[in-house]
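Note that one protein chain is taken out, while the other chains of the complex remain in position.
== subunit A ==
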């Protein structure tokens, strides 16, 4: 589709990282997502990282109201949103002061000079304007009065200055699209649809977008700046779309509902960054999805457990604080041995922590955070698109083993996007759920299947199978209440054995990159996947003996992990927490694994993991 008119010679780049930063009200998320959308249509591989404040409308011009959106796109395999931006768009002084340190030396800096007023400079903490004191000399600065140019572009629409300025992000988007050889038509189509009922607003925005694009085309930019071309990536053939982790998760749950033949019932309570899963599913009622916004986190999981008992696929979606509240009810589901999917879209903790920032610090809570010996299955998605498949995997395990499954994603996966090769439902294996219906005299709800140790699923409404279940310990044979000491021992061991046995239905642990033995093994889980892969590849290109293992199944671990861990002189475990998987690996396998920890509310940069690899190799 590369029909772009090349009026100038464009320099070809393999990959580019752009960060759009501005005030929360400046529309940076929209700018970023529209740039992403067009870039996906152009055939580049990409990864994005929206980074926004917890405040809905922080006071304008303040540093804590700065919202950012980073996109990394290229003609090669792109696995992360990029370590440092090549291009920084700073819509106001607060955006500049909070983001400048990340910009690569010599990077391009687009500055909206109109916003560099005395008041804004002061709010950002500048004593004098950085545009005048030479402090930006290390960068290629493009000073543009975007505000004035936007007002001029939309003049004919008769908007007030305040309304006219709302289009300044689209003027900026127009310019950046031009700089990287992208068309504006997809954004025009988007604006026409979004503002279908307000055509004047749509037309003003489109005018601003086109004006920004035309500015690049006609204006003389400082020498050495653009324009550029980023050729298409070589993705494997197929039909693609852009997808965020939370959408992939919602769609994966719907797919799982059809593959299992179970009605999907979601009990949820709004919480950042998980709420959009509830929103997505609330819009998918046509697939027979029931969504219930409960009065609190506890009611949400309890409703899901009630739904599971009734023969549905009960799901609850939340983040760390919500999991803490749900712990008792999840323990009940362990005791009842009912299928249940608990999705934890992790964020920074403890307590309210960093609601809009990403972290992997709920792993121990997921694995161990309940009273009593209460084992359950814990799995984790590696990329936004992988959330689709892991939602299906969670359902498969929950139904086959009659157990709660905790599915871990995080804020970075939830909001981040990647091009995703769309699967066909016909290619996904079915796992039809079976309810017992055969009328039995004295039905025993806890008599187990030999292979999986799963108990039968008898749902209310089935004649002849009336039974009582609850949180009290059960007799192994009859399922009736039992306080017998030996029975409790046996039941505890049985519940643990059932969860351990899940590994029998999971493929052996694979090596992601590299050989099965060598000097250094980097073990990761969750959203660190992309950064670790890139770092390991680079280290291998430099001739280092490094391999990568990435865990999707954490409780239980996939078979064969033990052997892999023992095949290397050193094991390091990068995690966005203070060391959780590393503890589990050390305690389970007695391996001297070493943690590499980043607890900044931000994903790992590739370089950070490369450095960790280098220092581990130096200390072999």
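The rule is simple: a contact is a pair of C-beta atoms (placed from the backbone, for glycine too) under 8 Å apart; a residue touches a chain by one contact, two chains touch by 3 or more; residues count from 1.
Keep in mind that, in the parts below, contacts and distances are computed from a predicted model.
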Choosing from "Imidazole glycerol phosphate synthase subunit HisF", "Sugar ABC transporter permease", "Lrp/AsnC family transcriptional regulator" or "2-oxoglutarate oxidoreductase subunit KorB", the absent chain's UniProt record names it "2-oxoglutarate oxidoreductase subunit KorB"
Touching the left-out chain: which of A:28, A:90, A:151 or A:294?
A:294
Could you tell which one of A:310, A:353 or A:501 touches the chain left off the display?
A:310
May I ask which residue of A:133, A:328 or A:373 touches the chain that does not appear here?
A:328
Which of A:186, A:216, A:322 or A:579 touches the chain that is not shown?
A:186
Taking the full complex into account, what residues of subunit A touch the chain not shown?
1, 37, 40-41, 43, 186, 235-242, 251, 254-255, 258, 263, 265, 267, 284-290, 292, 294-296, 298-300, 302-312, 314, 328-329, 332, 422-425, 442, 459-472, 480-481
